[in-house]
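Note that one protein chain of the assembly has been removed; the remaining protein chains are unaltered in position.
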Amino acid sequence: MIEEYLEKILWTYMFFVMIATFGVSIYGIVFRPNMLKKIIALTIFGDTANVFMIFIGYRAIYPIKPPVLWTSHPDKNVLNTFVSQSIDPVPPALVITAIVINMAITLLITFLAIQAYRLYGSLDVRDLSKLKG
Amino acid sequence: MFYLLHLVMLVLMMSIGFVFAFLAIMERDLLKAVVFSAGQAAAYVIVYYLLMSPDIVLAYAAIGVGIYSAVMIIAIKKTERYEKV
Partner (left out) sequence: MGTREKILLALIIISLALLAVILSFGALGAVPLKTIRPLGSFYLYFMANNNIMIQEIYPSITKPSDFWAASTEGVTAILWDYRGLDTLFETSVFFFAIIGSVSVFRYYSASLEEKNKKNTNNSSINTKTSDQGLSLIVKLITRINFVVIIAVSASIAFHGQLTPGGGFQGGATLAVAPLLAIAALSRYFVEDVGLKKNTMLTIRTLGLLIIGLLALAPLIMGLVGGNPYIMENQPKSWAMFIGFPSFGLGVLLGSLAFYNMAELLAVGAGFTVVFLLLTLPEEFFKKILSREVGEQ
């Protein structure tokens, strides 16, 4: 009884922490003037979204295993045990591409920021917005 | 019992990640902000490990802690270090 109650509290706390991280990163994206700081906040937002995706595929049971089968010639019992203990493999498969592609997009944005600094000598969006032509 | 222990470790790592993310956003010195962001990535690597996704641990440990911080440090060296208020 007390364990169920504790579990509920811990999961609720986890969601609040996750949403708070979203909030902090949105604050960084919207209110911080420096472009590199905006990029850092954007990656934090993306990472937290990915963690949330993985949470959806997680299962609230204890003997839990990654979706990797330990034998190459499974029979019926092995498969049933495996499915009863493994996490959902679909969210990790979606997240793994998202992480690598996010990194490539971050590199592209960083390049553009460096180029803007070369041309205009500033990374502050307030300075960049005053430029004309 | 073990399930609760697992959950407590998960909560702890998420909280550490949140603290590092907060410090990274609030820090004026961009170099320190990148280091805090790498700390957040390291905490999330352990979160992914506890959530039983070894594939993501392999990719994210290399990208989040290694490539991302190196690229940001190079970018800071090429541009400016301190954020204006």
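When the chains are written out, they are named A and B in that same order, and each has its own residue count from 1.
One rule holds in what follows: a residue touches a chain if its C-beta (ideal position, glycine included) is under 8 Å from a C-beta of that chain, and two chains touch if they have at least 3 such contacts.
Since we're looking at a predicted model, the values are computed, not measured.
By the touch criterion stated above, the residues of subunit A touching the omitted chain are 11-12, 15-16, 18-20, 22-23, 26-27, 30-31, 55-61, 66-76, 79, 82-83, 86-90, 92-94, 96-101, 103-105, 107-108, 110-112, 114-115, 118-119. Residues of subunit B that touch the chain left out of view are 53-55, 57-59, 62-63, 66-67, 70-71, 74-75, 78.
We take it that only the chains that are shown with their structure count from here on.
Residues 3, 6-7, 10-11, 13-14, 17-18, 20-21, 24-25, 27-28, 32-34, 36-37, 39-41, 43-44, 47-48, 50-51, 54-55, 58, 60-62, 64-66, 68, 87, 92, 95-96, 99-100, 103, 106-107, 110, 113-114, 117, 122-124 of subunit A touch subunit B in their complex. Touching subunit A in their complex are the following residues of subunit B: 1-4, 6-8, 10-11, 14-15, 17-18, 21-22, 24-25, 30, 33-34, 37, 40-41, 44, 47-48, 51-56, 59-60, 63-64, 67-68, 71-72, 75-76, 78-80, 83-84.
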